[in-house]
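Note that one protein chain is taken out, while the other chains of the complex remain in position.
Letters A and B mark the chains as written, and numbering starts fresh at 1 in each.
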Amino acid sequence: MSYALALGYLVLMWFLGSILSKQYPVEHRVAWDTRTIARVTILAAVAGAGAMIKIPGPATTIALDAAAGYFAASFFGWPVGATVAAIGCFLANALGGFASWLPMVPIYLAAMALTVTIAVFVAKKVNIVVAIIVGTIVNTITCLGPWALMIGTPLMIALLPSQIIGSAVNALVGLSVAEALKAAQNRKRPESID
Amino acid sequence: MIVEYESKSSAVHRLDPRVKFAWMLAAIVISVMWTHPVYLIALALAVVGFGLLAGFPWSKIRGVLSFMIIVTAIITLVQGATYVPKTVTLDEPARVLFHLIPGWIPGVGPACPIRVGGFLYGIGMALKVVTVLVVVAIFGFTTSPSEIVQIIARVPFMPYQVGFVMSTAWKFVPVVQMQMRTLMDAHRSKGVDFEQGTFAEKIRKTSGIVLPLFANSLSMADTMALAMESRAFGSSRKFTFIRPYRMEPFDWVVLIGSLGAMVASIVLLALFRLGAL
Partner (left out) sequence: MASDIISLKDVTFSYKGSKRRALDGITLNVKQGECVAILGPTGAGKSTLACVMNGTAPRFMDGSLAGDVTVDGMVPAKVGTAQMASRVGLVFGDPDTQLFGMTVEEDVAFGPANLGLGYEGIMERVSKSIGDMRLSGLERRAPHRLSGGQKQATAIAGVYAMLPKIMVLDEPTSMLDPEGKARVFGIVRMLKEQLGVTVVLIEQEVDDILNLADRVFVMRSGKFVLSGTPREVFGRVEELRQAGVRVPQIVEFGTLVGATETPFSIEEAMLAVGSEPTTVGDATKAPSRAAHEVHKVHDAGNAQDDAVVQALNVEFTYPGGARALDGVNLAVGRGDFVAIVGQNGAGKTTLTRHFNGLLRPSSGDIRVLGRSAQGVPTIELCRHVGYVFQNPDEQLFCTSVQEELKFGPTNIGADPHVTSQRVEEILGDIGLTRYREVWPKYLTKGERQRLALASVVAMDPDVLIVDEPTTGLDWVESLQILDYLERLRNERKKTIIIITHDMNIVSLYARRVVVMAKGRVVGDGTAREIFSQPDLMELACLRRPPIADLSQALWGEVLLTPAEAAARLLAAKSQAAGVCSE
């Protein structure tokens, strides 16, 4: 039964994705050329490596794996971001030894992709802080939801605080670094000064 | 939680990775569906048998297993106390097995009855969790990263670039990790203390590493893209991954066995409630 739900979930996300792409036709026209693929690859590797940075915090240690996905979405548009989020988080979990990644593959990929997409959408329309909140909520629901169905609600409640804090921090770091880099890129080049 | 891949040449290691995946999938599906402890024990034994065949280092998951046993004991008792399932095999699911607080304690006992139905259900749940854990661990132990990439790359209609991205990203993780370590050392050498500070401060300090890391990633990506172009990436629709897998007899046996068992158990459960408590 849970796999039927997973399927329905995927369909829902595909549906939402097509709506979103109609909303933002310019951004969704990403050219999947070599450069873009190279960027996705490296950022996915950063996500994987980010799983190793652990910041101790309230209730749990946080890994900076999803940050790369948020960054990519803000910097390069949501399709690239969604791909980085999906592949990067998959890699991060694989490397971090999170045992349940295998059977959850399609669910997890879609979850991260959707989260990142929505977050960036919100960031553009409203502002960063709201985007972080929204991103966190979506991330939590989509990533923990399937767990709840499979194993049971008590486990989900146990994981809730760390998931929320983790999502929020990743969103914060990813989005703010993207803004900082965009600002840096706008600085004058040496050529124009000379 | 997962045991790292080790290159061995057991019968299981040599299986086509897709077959290993199918086996794992089947085991997980069956363990999710069945609720009867006896059936689940049988499944667990089958999985353990597979693990023995693969030369699985049982000592490595001892820590996790003991933790899980404690958790499962708790689940069992909680379920026993609170849940009376709809059952097909038991006559009196609500029959009290024992009391948590036994009768001989004056004043309070007997209290907190543990009922059969819930208790067995709890044991079933516990077995499910342990089985899934072990199955996934065995999979991780017997399947190398490049095999995992192969599984994903060979999904029908999957563009080959996905396989490329996964395998290349895997390759770059140590490179990025090295950069991260040096960035942290460089920060320390300029007086940044990562141990001290509130949570918020720690996040800010870590962002100090994230920014250059991402900036460097973009430059690395550009150089990499140049190298990819220079090796004709994207020029042909066809991209052959090296090391193709040929299905040996044993592969077929495991594949058909696993998928068959999965299908059979679904059918038998639906029709005859086989495997249900």
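In this section, a contact is a pair of C-beta atoms (placed from the backbone, for glycine too) under 8 Å apart; a residue touches a chain by one contact, two chains touch by 3 or more.
Here the structure is a predicted model, which is why all the values come from computation and not from measurement.
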item: Chain not shown: contacting residue from B:Ile61, B:Ile151, B:Ile203 or B:Met228; value: B:Met228
item: Selected from B:Lys8, B:Lys171 or B:Arg204 as touching the chain missing from the view; value: B:Lys171
item: Contact residue for the chain not shown (choose from B:Ala46, B:Ala215 or B:Leu259); value: B:Ala215
item: Hidden partner chain, touching residue among B:Ala11, B:Leu25, B:Leu65 or B:Leu183; value: B:Leu183
item: Interface residues of subunit A (partner: the chain not displayed); value: 34-35, 180, 183-185, 187-191, 193-194
item: Residues of subunit B (touch criterion as defined above) contacting the omitted chain; value: 145-146, 149, 164, 167-168, 170-172, 174-175, 178-179, 182-183, 185-193, 208-209, 211-212, 215-216, 219-220, 223-242, 244
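One rule holds in what follows: only the chains that are shown with their structure count from here on.
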item: Rounded Å distance, subunit A centre to subunit B centre (Cα mean); value: 21
item: Residues of subunit B touching subunit A in the complex; value: 1-2, 4, 21, 24-25, 28-29, 32, 125, 129, 132-133, 136-137, 139-140, 145, 148, 152, 161-162, 164-166, 168-173, 175-177, 180, 199, 202-203, 206-207, 209-211, 213-215, 217-218, 220-222, 224-225, 228-229, 233-234
item: In the complex with subunit B, residue positions of subunit A that touch it; value: 2-3, 32-35, 37-46, 48-49, 52-53, 55-58, 64, 67-68, 71, 83, 87-88, 90-91, 94-95, 97-100, 102-103, 105, 150-152, 169, 172-173, 176-178, 180-181, 184
